[in-house]
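Note that one protein chain is taken out, while the other chains of the complex remain in position.
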Amino acid sequence: MDISIRVAGEAGQGVQSAGNLLVGALASAGFHVFTAKSYMSRIRGGLNWFDIRISNRELFAPKEKADLLVALTREAFEILGRETSDGLILLDSHEAQGAYAIPFTQTAKEIGNAIMANSVAAGAVLAVLGLDNKHLMEYLRKQFHDKPAEVVEQNIAAAGAGEKLAQSCAGRLPAAPEGAWDSVYAGADAIGLGAATAGVKFVTAYPMTPSTATLNFLAESADRYGILVEQAEDEIAAINMVCGSTYAGAPSLTVTSGGGFALMVEGISLAGMLELPVVILLAQRPGPATGLPTRTAQGDLNMAIHAGHGEFPKMVFAPGTHQECYAITRHAVMMAHKYQTPVIILTDQFLQDAEKNIRPLSEELKPVDCFLSAGGREYARYALSPDGISPRAVPGGEALVVVDSDEHDQCGHISEDLAHDHLPQHDKRMRKMIGLTAESFAPSILGPPGAPNLMICWGSSYGPCREAVEMLNADDNIWTLLHFSQVWPLNEDAARQAIGERSRVIVVEGNSTAQFASLLRQLGLVGPCEACLRYDGLPLTADYVVDKVSKPGNSGAA
Amino acid sequence: MDISIRVAGEAGQGVQSAGNLLVGALASAGFHVFTAKSYMSRIRGGLNWFDIRISNRELFAPKEKADLLVALTREAFEILGRETSDGLILLDSHEAQGAYAIPFTQTAKEIGNAIMANSVAAGAVLAVLGLDNKHLMEYLRKQFHDKPAEVVEQNIAAAGAGEKLAQSCAGRLPAAPEGAWDSVYAGADAIGLGAATAGVKFVTAYPMTPSTATLNFLAESADRYGILVEQAEDEIAAINMVCGSTYAGAPSLTVTSGGGFALMVEGISLAGMLELPVVILLAQRPGPATGLPTRTAQGDLNMAIHAGHGEFPKMVFAPGTHQECYAITRHAVMMAHKYQTPVIILTDQFLQDAEKNIRPLSEELKPVDCFLSAGGREYARYALSPDGISPRAVPGGEALVVVDSDEHDQCGHISEDLAHDHLPQHDKRMRKMIGLTAESFAPSILGPPGAPNLMICWGSSYGPCREAVEMLNADDNIWTLLHFSQVWPLNEDAARQAIGERSRVIVVEGNSTAQFASLLRQLGLVGPCEACLRYDGLPLTADYVVDKVSKPGNSGAA
Amino acid sequence: MDLARADTKPAWCPGCGNYGILKAINAAMAEAGADRKRLVLVSGIGQAAKLPHYLAEPANVFNGLHGRAVPAATGIKLANHELNVVVTSGDGDMYGEGGNHLLHAMRRNIGIRCFVHNNQVYGLTKGQASPTSDSGFMTLLQSHGVMAQPFNPMALAIINNVTFVARSFSGDFEHLKSMMIEAMKADGFALLDILQPCVTFNKVNTFAWYRQRVKPIGPQHDPYDRRKALDLAFMWGDEIPIGVYYRSKRPSFESQLALLKHGPLAAVAR
Partner (left out) sequence: MDLARADTKPAWCPGCGNYGILKAINAAMAEAGADRKRLVLVSGIGQAAKLPHYLAEPANVFNGLHGRAVPAATGIKLANHELNVVVTSGDGDMYGEGGNHLLHAMRRNIGIRCFVHNNQVYGLTKGQASPTSDSGFMTLLQSHGVMAQPFNPMALAIINNVTFVARSFSGDFEHLKSMMIEAMKADGFALLDILQPCVTFNKVNTFAWYRQRVKPIGPQHDPYDRRKALDLAFMWGDEIPIGVYYRSKRPSFESQLALLKHGPLAAVAR
């Protein structure tokens, strides 16, 4: 069983709320749920949709096409109806060929308020799925518990009415599986929770889609975790504020998207020079420039890896699952402190917004080690050391802490002594790359490790690739999947071993120039290989990948 | 004959003026001259030096060590004296082992003013070289022609006194060669002249060493060429102003260094999206952060190539000689307009400040083609085209010109139609890479093209490598030199052919991570190879390169 | 040719204050007889910044980066000072991300007209505080309310002695139109701050809220009097003056550039 429901309509029409109701009800009913959001850069009008995929097996990605389309507008029906092959379509009010007309809005109005059309729609969907509506009713009660009783009752009535209206096309779902959880997380929230529980105390950012979702999560969790969230006047302020706050000893985070990250490039170089544990979330969307603010892409890999003038150590992580969003964020905060250098976490609109029900993530505050030193009287912030790591003290304690964006001596004072300060300090900083590389994640392996064909993915392309490889391996086990959740520096030895000799190698990523494939080639890890690329603004799916992989000539050369 | 003179002292002491006098006199005497400046980031004090190398053969780089040191301070003697092996040292006033004490300052004071110490020093140097002082006297007259007669006379007297004081250590120079020119250019000026003659009309920048020299040149030439030079409030303003001014039809330039460039990264992406002919001079210095503001490096290659979020076409040039500084700047302005996309010119402190006497560069205004279209009523700024280039009109004419940093339709209006606008526009932009790549410079070849050993350089490492290869080839012709003056995109076919099969490949560059070698490897142009790297802030020299190349184990793996 | 598949119909919420600004700008341009070929609308990114795409009668458009409308407009004006350069963008764009450019454009007194859609909130990114949000304004992000003091664009423009400083209200068509026409006449930098209700994310500064407070400046006010102008600039409470706060006779930046006497830097193919 694997059903994808698409709720579509204009911005401001309640697509999001209808989706949320369905996710809540279906997750509490015990299904595996995975969602994807496609919306436009506007507050009202346009065409947005919310995909809710449910299954009795764990899910990792959305599907390319919907099995059930709930169209809240005629435009949604016309544009998306074509893509709903064989599926069922529920259309608000309008009569149309191939669709069931169900008066969501009209019914909601009659019950009391047009905005309850989403409850009507949710009720209707559950009826179509043939699912008992008790989970929806429960979820509605939970959802509106702090609203007047009337609101709850009206919404319950609306859901019931929806159920009745859709009776004519009701089916029957197989029973819910065992072992699915009702804790639903978006990637953005999992990252926020990772940061909060890791002990991040200061968060500053300038709003930018699709990073804002994490910022909102942190603002909502601020009081609980004792986090100060401050909106910066611009991204340059944000990155320089976190340079200041980490210097002063508060684990800190800033979040942004491509254009804002571009503005932070100088500040990242500062963090490299001052050796500050700065963590930056870069949630990608398609560029260049403003591009497509609400769509997805993996097009900023090269910029992230090479961000900053001059040479200094840096880490770039790219989680592929919700669990990784959480765990890698915690790891990133720790590694930033251990190596005192900037760390970038790369996600994208798809993963930020994708929701999934998983085993609950620990919400307990379990701060990571900050590797602080008390300093002492003879303290030198940039003392030379074999591993390149100098003891880090913060101001306010015993030691005076001097840091300088100019090249400096071991005490942090400006120095232009090239031989005695510049070279040793440069080498000290760069020596950290050795430890970083040694500690960097090996790629994770899925499927038979030594299959003739190899698929390589990174970050959010993991989900669709995992499903694609499962599909491709259904008959004969000829595909191995390698996933990189750390993309800089690469654990070259582990990668080389995992890659081995293959008859086919294909790299799957959400950009048009095969950036990760180039990186692998640069390190001599792969030779010329194939690339399966998507850069239309929509998320990769298993269908898309399988299609490219199967039809010769469909995938390009990387 | 090959002599390197080093004038050294504190900032503000006249090191620069003494150097200028010597360059002027020696170039008009008919020698080949090449200079390099090493100075500190301060206005007074410290230790600065000015190397003037002269020869009867054309020169391309400074030498590692000086043959004649003119120390204006005791500190200069102490620090630099050690490095002046076998050479002669003139030291102002102080008695010291191994140096001739000559009272430059005292003599100047007696003649009238301590600041004329530089004239005394210049006179002394010419005496040591055994050169007729008439060229110095002529040059002094030319130099001070708009000053009171007294100033000229006093300086001439000072130079004469210097000559006398150094009589005791006078040598005799061989005669000046034929064919050397007395037009002396710094790289910074050659670039400025290239831009001015190419028809650049608007220049805006925020001051930053070592790019400011070009900005100063352009400000001084502004009236002559009809250029408007405006100091921006910051680098973000500068890049966005040139986006505006190129949109409106004025060929434009901005100049900066690493930290300022980092701030421009978002604006470069804007130029890529709006398809604007923006030209940026990135004059490198060692980073990260403020780093060493007055030193040299080639550490920003990766940042330049990958600057900007999202994917869009871009060119990066890296001139290696003064002639290339001029010609490539003209070419860069032309290519920016032909392909309507940002172009970066990479130089560095070494090449910006290095002076050389060459055949005069044409100062005539010969504007490059701007490939403008008149548009017309049905005009669409982003009309699809096979080569990715759309007709470019500017506002104020027949056509209305609409440009948008969001993804847009062919008319330039914001569009979120992924299939019908985003993909075609993205592909249109990226198609320009085909033409760009086809037109990109092949590497230039020096020495026997098929020698067993290959040395590869880019940008300013050309000069030292050229001299190194000449030294290495003196006995047996076993080295080929390849120079890349365009580093993105690479002319892969030409490069592959030129590289061919070699027993040894070594890439020479001014950074610590072998950035260009990585790029070559990424494109599959070289395999694992050697790297000769310098990143101590000082320029590469032939001595340095030959030393690394000759002693096994001295060069690292790239 | 069907090249335009774009969003040239407003993507704003029904009832948004931006409609009033669009209507006024259409009318003002028509009434002022602005030559469309020489008219360039410049904007950044935000709900307000989409306006140039929606003009009733089209013009040249430069829709650049968030916060960078002013330097782009400056570059355009310097490249071709015969163009009529109008910036129309949001308060976050102009006063937040773009604050430094605004400040220095004012110092230059460059001849661009800036119409700021001041809705005291970030609309496009869904309701964060903007630099002009009132203290105490609550949002998802500012969950304890805004603690900074609002930015005062009027006072900044006045202390910088720019050519023209005015405020209007999106809900008063005639007033807004006339202020736009006045701003277009300024030979130097013109700031027109436009109070613009955001019906979706700003539930405090609504149409009714503004309507109760805005009060046209009377004819007795001498706009050349800086002190009086500053007094008006500090009025933000029960009464908010609309109209021309300040004028100065400072020459525009471009008029001081000898080079431009020979004509624009840009070669325009006609």
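Annotations for the structure displayed:
In this document, chain identifiers A, B and C correspond to the written order of the chains, with residue numbering beginning at 1 in each.
Note that in this section contacts are C-beta pairs under 8 Å (C-beta built on N, C-alpha and C of every residue); 3 or more make two chains touch, one makes a residue touch a chain.
Note that the structure is a prediction, hence the values are computed from the model and not measured.
Seen in the complete assembly, the chain not on display touches A, B, C. Considering the full assembly, A:Asp417 is the residue among A:Asp132, A:Asp387, A:Asp417 or A:Asp493 that touches the omitted chain. Remark: the omitted chain is touched by one listed residue; of A:Gly14, A:Gly267 or A:Pro288 this is A:Gly267.
Of B:Glu233, B:Glu416 or B:Glu509, it is B:Glu233 that touches the chain left out of the display. Considering the whole complex, the residue from A:Asp234, A:Glu355 or A:Glu467 that touches the absent chain is A:Asp234. Across the entire complex, the residue among B:Gly9, B:Gly30, B:Gly46 or B:Gly447 in touch with the chain not shown is B:Gly46. When the whole complex is considered, the residue among C:Ala32, C:Met138 or C:Leu230 that touches the unshown chain is C:Leu230. Residues of subunit C in touch with the missing chain: 96-100, 103-104, 107-109, 131, 144, 147-152, 155-156, 159-161, 226-227, 230-231, 233-234, 250, 253, 256-258.
For subunit A, the residues touching the chain absent from view are 201-202, 204, 222-223, 226-228, 230, 232-234, 236-238, 240-250, 252, 266-267, 270, 274, 370, 372-375, 378, 380, 383, 393-398, 400-406, 408-417, 420-421. Where subunit B meets the chain that is not shown, the touching residues are 12, 40-46, 206-209, 212, 215-216, 219-220, 222-223, 229, 231, 233-234, 259, 289-290, 293.
Throughout what follows, only the chains that are shown with their structure count from here on.
We define each chain's centre as the mean of its Cα atoms; on that basis subunit A and subunit C are separated by 36 Å.
Once the centre of each chain is set as its mean CA position, subunit B and subunit C turn out to be 42 Å apart. Within subunit B, the positions touching two or more other chains are listed as 236, 266, 270, 274, 404-406, 416.
Shared interface positions of subunit C, defined as residues touching 2 or more other chains, are 7, 45, 65.
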